[in-house]
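Input: one structure, supplied below.
One chain of protein is taken out of this complex; the other chains stay put.
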Amino acid sequence: KNEEPKKEGEAKKYKIALVLPGPINDQGWNATAYAGLQLVKKDLGIDMEYIENVQQADFEATLRDYGEKGYDLVFAHGVQFTDAVNKVAPQYPKTFFMVINSDQGKAPNIGGIGIREWEGGYVAGTIAGLITKTKKLGAIGSFPFPVIKGTLDAFENAAKAVDPSIKVMKTYVNSWEDIQKGKETALAMAENGADVLFCSANQVGLGSIEAAKMKGVKAIGYIAPQNEVAPGTVVASVLYKTPNLFKWVVEQFIAGKLEPKGYSQGWAEGVLEMDWTDEVPQEVKDKVNAVIEDLKAGKIAPPKP
Amino acid sequence: MQPILKMINITKTFPGVVANRNVNLEVYHGEIHALLGENGAGKSTLMNVLYGLYQADSGEIYFEGKRVNFESAKDAIRAGIGMIHQHFMLIPVHTVLDNIIMGLPGDRGIFYDRALHRERVLEIAHRYGLEIDPDAYVQDLSVGAQQRVEIVKALYRKAKLLIMDEPTAVLTPQEVKELFSTLKKLSQEGMSIILITHKLNEVLEVADRVTVLRDGQVIKTLNTKDADEKLLAQLMVGREVNFVPAKSPCQPGPVVLEIKDLVVKNQRGITALNGLSLTVRGGEILGIAGVDGNGQTELAEAIAGLIKPVAGTILLNGEPIVGKKPRVITEKGLGHIPEDRHKRGLVLDFTLSENIILQSYYCEPWCGKFGFLNLNSIKSMAQELLEKYKVKAPHSEVAARTLSGGNQQKVVVAREISRRPKLLLAVQPTRGVDVGAIEYIHEQIIKERERGAAVLLISTELSEILALSDRIAVIYKGQIMGEMTNDNPDINEIGLMMAGIRKKKEAS
Amino acid sequence: MEQIFTLGFFITLLAATIRLSVPILLAALGGMFSERSGVINIGLEGMMLIGALFGVIGSYVTGSPWIGILFAIGGGILLALIHAYMTVSLGVDHVVTGIAVNILSVGLTSFIFRAMFGITTTPVKVNAFKPLAIPGLKDLPLIGPILFQQNILVYLAFLLVPLASLILYRTSWGLAIRTVGEHPKAADTVGINVVKIRYLCVLLSGIFAGVAGAFLSLGQFNMFVDNMVSGRGFIAVAAVIFGKWKPSGILAASLIFGLADALQIRLQAVGTGIPYQVFLMLPYIVTVIAMSGLVGKTTAPAALGKSYEKN
């Protein structure tokens, strides 16, 4: 069993750490986690520690170090930490390890929590399907990791649900940071007829938005609020409220309610949110909102792996 | 008359070596002043100091009456000093014109007016009879032509004082004559010339005065009309010199090396050997005379298997060796003192013992069954050899780089001779080593002959050929121009053959 | 599949080739000067990265991308000075120095960026270069709107090729550079200041690489992101050798890299069923093949990588 909850007044004594696989200014995955850390500090008054840019070879050592120092809760920010956590956690029963994006937990002290990213991709695909004129869409991913692939597949499924004749070009760039490659890939898609672009690859996405701007086609922002990156080009952003997710976990933990199982959150839990611009007509918004309601109600199936 | 140059009390040291010690030198307008001295006497160093390439530790230099302090060659050039270095300072991949104008400021801003330069270069070349092609690439030129480029390069910079560091080492006697007449013409026009050489006869022939250096110090400055070869040699070396080593009469044995109609192309595809034939017998020394660049390098490399001939045969003890790998040829009994000890003969950063086993490292007892080196026996053998061949070195485990040129050469000679070769191929065996070492190396070569080995001696130093050979052949443009025995040979005829002029056919 | 190889496809392919080759071309031209003078510069990657950042900082502070370029040049010079001091003045191995410069630059850019802009989830945007249409040419049918509406740095990069040729082969500087790279001692004897020339050439490579970096951050984008150069500096090093240390060869090499990259992106986007990694490998495999069969042996400047100690 977990530790008993401490008294309210002692809440600030919790030692919580965040282990990040990349730099905190990657404008994406790691940056949102860092924002979560700040939110926890602001709303809960808890100082979380973090370590960024941890290489695969150092996962185990890093987690072990926190266990050794008696941390209460350690966030491992990415499913790639699963192996390392499984190895380390049994030796440090007093520490609860939370793997982000994992859907599995293991008693007594491993939990997983993920955003159902495919739900984000699905909504983006719905929007794209509704506003495309050429019936061609472009979707760019970083690596064919399950989450990314699922997101791209959901994007395609959603667009086809709007209109089965829609074609989706999917491409992986093998990078989180090669912004020029993102741009060129998006340009190639636009030149090949795509008129709405979507990208799930951190900084690379900025490249695809730039390309959309150049080609006068539309883009859908993803994860961060990107409507302002290119007004008129980015018609809407699917926001990740990842910070909320961290806050939720920490709250659950303090309340002693955090269980060693897999949690997943999406539209229903308010971790995903829409950020519209005026570029999108109300009728489209209505249709998309209906899809979001379906997702919340669990009426739409995730893409097959 | 006021001297154009006065160097006063120049001292220049390198770590561990005093290259120049309180040297005084005066050169007058229109004078040809020879600088004479053994290897390592400090001649090049003194000139490099004058030319601004080295900074003297102490001393003063006055040029045209003014105290000067050249911080770089640029200053010296600007003041009117030109220098032609012992090793040519030309860029092989540049054209002649580029080699001449490099370092000059642009004509319009940073741009060169090449047409104008070309014209001026040709004009100077014609005026002094220095035939050059401005558009040729230096890598395609003969050594003599390269030297003409060097001279034009200096003249083009309006030099008033021209330094020439051993300019004749690479020329035919005829080319030397031409060069000297050019120099005389220049001096008559008021140019001052400092001429560095080891060759006493040249000093007497062309110079007005001569300064002799020994161990970094000036021994004497004298007028050439007051000097003769014997005196100069004595001043230079500090003792009487034995010009000709003693050797017993020749007793030739069976043919060891036979070369027939050998054709070799060099790296750039130019024919370097053009149907060359020769034979060498056991117990004799065949000397190949000739001006550098007439195929000597290619001949040696072809025998050693380092380049593959296009046609012809080479028989070593009756066995064909064309197309065989260097190792195979070495094992068949070739000992090879290569032309350039730094390029081929030594791995400068290897220890002396590693250099000594360079040709035999893979053999028993140096190398055991499983490819492991037997360091102890290598070391003791090396130590022994160094002592036997009087190599001046602290011990066998120092890098070859730390030895003087002469001692480096002794290491090469020791290695090749100690393998008791059937054919000793000695190419420029004493190039750039001092008199003591020369005497020693010559002795060793003669010893090999006496042991019964065949010796093929390739040298551009005619005096060396004359001193050692039993027979002399002259190489010119990749062919043997003629052959003669070495009893009272006609030096003039050899000189003509070196220049490509054939008088009589076949001697033997 | 068959409908993709249309005229339009080739024109857009060409345009993408140009954009992708520009940063490589710029950096490689700089690298060429450095190597022609005898100094190996494997630190181009780091110099580009710092150029990308400093360009953004310059534009951020002053609002002018042109001043951004000046900053980028300054950043490139900063790292180049380190490289020059180590290699030319001290004679340290050129390759390690270059690697150290790269490591240093990764840390330095990230540090400076965070210190200046903090940690954000959306990028800091600055004024960047706008496409510049060339009057007349831009109205050419088909190709006009695509080829002649690039930003000014693109035109500049291509103009630098003949300019570099001119400098290298027609001027006193160029002759001095080539002489120093072939035979520093000979250069010394004709009064060429070897140290000065090498410093200048290394600095020149810093300047070019800085501009190449700014081309990414200010020409292609209006922002800096960590590690945005993503290996293009190493490709530039390869382009110098591939291009046989000649401006025209480097132009060709850069275009080949650009083309291979543009092509793989397009083929991937079309969706062929071939694993996408195969396309990503394409530019590199092309180089290996070209280097072995077609280009074959290249002769580097004779004194490349060798330090020169005067006395």
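Order of writing sets the chain letters: A, B and C. Residues in each chain are counted from 1.
Assume contacts are C-beta pairs under 8 Å (C-beta built on N, C-alpha and C of every residue); 3 or more make two chains touch, one makes a residue touch a chain.
Following the convention adopted for this analysis, contacts and distances are computed from a predicted model.
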Chain left out of the displayed complex - its UniProt protein name, from "Sarcosine oxidase subunit beta", "Cation:proton antiporter", "Acyl-CoA dehydrogenase" or "Simple sugar transport system permease protein": "Simple sugar transport system permease protein"
Touch partners, limited to displayed chains, of the chain removed from view: A, B, C
Chain not shown: contacting residue from B:Glu189, B:Asp349 or B:Glu384: B:Asp349
Touch criterion as defined above, residue of C:Ile67, C:Val92 or C:Val195 at the omitted chain: C:Val92
For chain C, residues in touch with the removed chain: 82, 85-86, 90-93, 95-97, 99-108, 110-111, 114-115, 231, 234, 237-238, 241-242, 275, 277-278, 280-281, 284-285, 287-288, 291-293, 295-298, 300
Touching residues (missing chain, whole complex) on chain A: 17, 23, 49, 51-58, 60-62, 64-66, 68, 79-80, 82-83, 143-146, 174, 305
Chain not shown, touching residues in chain B: 13-18, 304, 306, 325-328, 330, 336, 338, 343-350, 354, 357-359, 361-362, 367, 371-373, 375
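Here is the rule we go by: only the chains that are shown with their structure count from here on.
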Chain labels contacting chain B and also chain C: none
By mean Cα position, the chain sitting nearest the middle: C
Maximum centroid distance from chain B, chain identifier (CA atoms): A
Centre-to-centre distance between chain C and chain B (centres being mean Cα positions), rounded to whole Å: 45
Whole-Å gap between the CA centroids of chain A and chain C: 35
Shared interface positions of chain C, touching two or more other chains: none
Complex contact set, residues of chain A against chain C: 23-28, 31-32, 34-35, 138, 169-172, 174-175, 177-181, 183-185, 187-189, 191-192, 203, 206-207, 210, 223-226, 228-229
In the complex with chain C, residue positions of chain B that touch it: 51, 53-55, 72-78, 83, 85, 89-94, 98, 101-106, 110-112, 153
Residues of chain C defined as touching chain A within the complex: 4, 8-9, 12, 16, 19-20, 23, 110, 113-114, 119-123, 125, 216, 220-221, 223, 225-228, 230, 232, 261-262, 265-266, 268-271, 276-277, 280
